[in-house]
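Missing here is one protein chain; the remaining ones are kept as they sit in the complex.
Coming up: chain A.
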Amino acid sequence: MELVQMQKSLQDYTKSLFLDGVLDSQFLQLQQLQDESNPDFVSQVVTLFFQDSDRILNDLSLSLDQQVVDFKKVDPHVHQLKGSSSSIGAQRVKNACVVFRNFCEQQNVEGCHRCLQQVKKEYYLVKNRLETLFKLEQQIVASGGMIPAMELGF
């Protein structure tokens, strides 16, 4: 009974992630790519994402704190972050990155700082949510259940 409930709550939680726009269809595609031959694909990729993003955000904070901001260094970082976030479907991070890049092009330090904060905020949000999601999944797996397949008709 508890398992069913857990499954239900996982489904609800995932749906809420989509509804909040934290994730998009890309994440679903990732889930679809996961199968018996590669059971931990999603978590692998997401972990990679976390590692990369932590590093990138760190670098970004450092470069933006310099006296003279080298936008040629900043832009590739943001681009990378944008690419990886879009790859795992972290929609809001991606959107924030898009704005960030615009400011980079304008060489607007002030805007960049704001955007960095925004990106960080979104990133921690998605990190939090995804970690929760994985925890839920692990619980389900631990109690011997199947992770319900999410299907959105994109």
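Note that in this section a residue touches a chain if its C-beta (ideal position, glycine included) is under 8 Å from a C-beta of that chain, and two chains touch if they have at least 3 such contacts; residues count from 1.
Keep in mind that, in the parts below, contacts and distances are computed from a predicted model.
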From "Phox homologous domain", "histidine kinase", "FERM domain containing kindlin 3a" or "Translation initiation factor eIF2B subunit beta", the hidden chain's UniProt protein name: "histidine kinase"
Given A:Ser43, A:Ser86, A:Gln118 or A:Gln139, the one touching the chain that is not displayed: A:Ser86
Residue, one of A:Gln26, A:Ser43 or A:Ser63, that touches the chain absent here: A:Gln26
Positions on chain A where the hidden chain makes contact: 15, 18-19, 24-26, 29-30, 33, 35, 38, 41, 44-45, 48-49, 52, 76, 79-80, 82-84, 86-88, 151-154
